[in-house]
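Below is the structure I would like to discuss, written out as structure tokens.
For this depiction, one protein chain was excluded, whereas all remaining protein chains were kept in their positions.
Moving on to subunit A:
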Amino acid sequence: MRNDNEPLQARVEPVSSWSKVWLVPMVALGIGIWMVYLELSQQGPMITIEFQSAEGLEAGKTRIKTRDVDVGTVKEIKLAPGSEGVLVTARMSQEAESLLTEDASFWVVSPKVSLSGVSGLSTLLSGAYIELSPGSSGQTATQFRGLDDPPLTPAGAPGLHLTLSSGEEFAFSEGDPIIYKGLTVGKFENVYFNYAERMVYYNAFIHAPYHLLITRNTRFWNASGIKLDLGAEGISMHTGTLQTLLTNGVTFGVPDHLPAGDMITERSFFHIYPNAEKASAPHREFSQDYLVLMEDSVKGLQVGAPVEHRGLVIGEVLAVNMPMQDMPAFLDRSYHIPVLLALYPGEMGLKDSTEGREQLTTQMDNWISQGLRATLSMGNLLTGKQFVDLQYHPRLAPEQLVSLSDYRVIPTIPGDFSQLTQKLTALLDKFNDLPLEQLSTDTGQMMNSANNTMEGLQTTLSKLNSLLTDVEDKQLINQLTHTLAGLEGLSADYASDSTGYGELRQMMRRFEQTMLQLQPLLQQLNQNPNRLIFGGAVKEREPQAKGNSND
């Protein structure tokens, strides 16, 4: 029992160090930290891409995509130091981190319309975005340089990269197609001009599986526009695809006379020939040069013109009016125009080798001594192009073999056109020798005589004509006179005061009287036909005096 006098002792309890209320902000803080962690843990790296311009890009809105999947967002756009471009800072997603290799490509996708096609139409509504093309390198990076245009060939695409060259004036541009049998199997990727070689090189890509068609013996040739062939079978027209009609394009193939060859597995160089014929022409490595000294005009003879024998091409023209020593002055009358030819042993049934070239040299010496002559012939009457024709002329006197500046000289004779000109000149000379003035005088005299004779004949014919006309007129007048006299007599017989007229009128009057007398009878018969037989009194109404009328 408790004593009341005892003072009460307060029970002292220790004060709690924190309130339970603090649990709420603690939990909120924990959640916040967890969210920040979660956000940071899901974020990918921040990358920077340098573009030439920020056209179509907008911070906070423009997306970065690969294969149409969002992998990042543009966070900031600012000018690059030196104002040489813009720096686009973007936050990538965590999944895209592995795609950010140092050879990854970025470009802006926006609507584009070109001869090669239309692309990026979907961005008309959604706005431009940045396309990421993952690279194949294992080295990651955060600094990239954006492409001005999308790459024609995605990195790592299966196929074959080629380098094509062309010395022709035609030029191809990026995106032009490479066609095989009408099918687009590749594209030109970019153009590079080599200033040292003055050649244009084109990097091209052949898509798989068509890259298997490219072999060592493959030839490329131009397939742009329309090609018209005028042959013995008429006019034929060849075209590529519609795209090659609008732009340019090349096609390729293996010449018929060559095997397919080994397959190409790495970047190789190929030449672009102007057309299929030149592409399929056999390539001759060995040739022997000859010289011809032309007396005729070489107008229309160009470098590359064929050298033919009986219609077959056995060489080509290497140079026209080649500068040479030991030649008279250009304006000297004895100056002959030197034309350098190259004859291919491979085109003449010999081996395309040094041995074949030696055989060609020996054979040519024999052929020249047996009457082989070079002449200029007209290859095309429309264009005036000429070629060198080698023909045998056994009737000509044999000539000695001559060499000039280490070139064997093939003797020449005047060409067809020159021969034609000579014959025409000779014919004109014969015409000039004719006594044309005397002939003209004699002809003039003969024409005068003939003219006089014709005038006399014309006068005689005129007189004869007038005589015949007079005779006809007299006969006609006599006949007309007789006819008029007859008509006059006839009219006199029936004139108003003539006897015939009086008789005719009297007869008509009698006829009229007779008809008047017959009229009552006819009326009576019309009304009562039996009255002619049976008779009967005719009772007819008669007028009555006024007042006596019954009406």
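Here is the rule we go by: contacts are C-beta pairs under 8 Å (C-beta built on N, C-alpha and C of every residue); 3 or more make two chains touch, one makes a residue touch a chain; residues count from 1.
As a convention for this text, contacts and distances are computed from a predicted model.
One chain of the assembly is not displayed; among "Anti-sigma factor antagonist", "AtpZ/AtpI family protein", "Membrane integrity-associated transporter subunit PqiC" or "Permease", its UniProt protein name is "Membrane integrity-associated transporter subunit PqiC". Touch with the chain omitted from the figure is made, among A:S405, A:T443, A:Q506 or A:Q544, by A:Q544. Screening A:S98, A:Q479 or A:Q524 for touch with the missing chain picks out A:Q524.
The set of subunit A residues touching the chain not shown comprises 516, 519-521, 523-524, 531-538, 540-549, 551.
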